[in-house]
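Below you'll find the structure I mean.
A protein chain is absent from this complex, but the other protein chains hold their places.
Now for subunit A:
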Amino acid sequence: MSGFKSLKKRRRIQVIVLAFAALAVSTAIIGYAMQDGINFFRSPSQVAEEPPSPNERFRIGGLVEEGSLVRGQGETVSFRVTDGGASIPVTYTGILPDLFEEGQGMVGQGNYINGTFEAVEILAKHDETYMPAEVIDALKDQGVYVEPDAAANGGAVTN
């Protein structure tokens, strides 16, 4: 009797192991097939290489280029988004999120028209840096402040 029982148990374990293998394989295949579809945004280099048609709505993601942000045209702002390679000019009318800054990551949705990305929505990307404001101020006073997230953020955004 006990031999019979352990055989059943062994069969159950075999079926479970098989099920996990099948699940892993099918997940991998789906992930592989949808690789491009799952991409949340395109990088400026991708957009520069294959410019999408003006009526295609897509997302672009990258860093806001230092010194490119121009405000004060009414409610419209313009800046350039870069991934280290290409750099794409962006215009946007609306309210920017709190974390939007030069040198930081952003994701914008809109259309690419005549070499300019006309955004209808701008989202700011947050990196994993959490630092008290006072510490940053003190570091800046002493002149030893280095962007803690510059490397990590660039790596994450440029894919």
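Note that a contact is a pair of C-beta atoms (placed from the backbone, for glycine too) under 8 Å apart; a residue touches a chain by one contact, two chains touch by 3 or more; residues count from 1.
Throughout what follows, contacts and distances are computed from a predicted model.
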| item | value |
| --- | --- |
| Name of the absent chain as recorded in UniProt (options "NADH:ubiquinone oxidoreductase subunit F (NADH-binding)", "ABC transporter permease", "Cell shape-determining protein MreC" or "Heme exporter protein C") | "Heme exporter protein C" |
| Residue in contact with the excluded chain [from A:Leu7, A:Leu23 or A:Val70] | A:Leu23 |
| Footprint left on subunit A by the chain that the document does not show | 9, 12-13, 16, 19-20, 23, 27, 31, 38-41, 61, 95-101, 107, 121-137, 148-149, 152, 156, 159 |
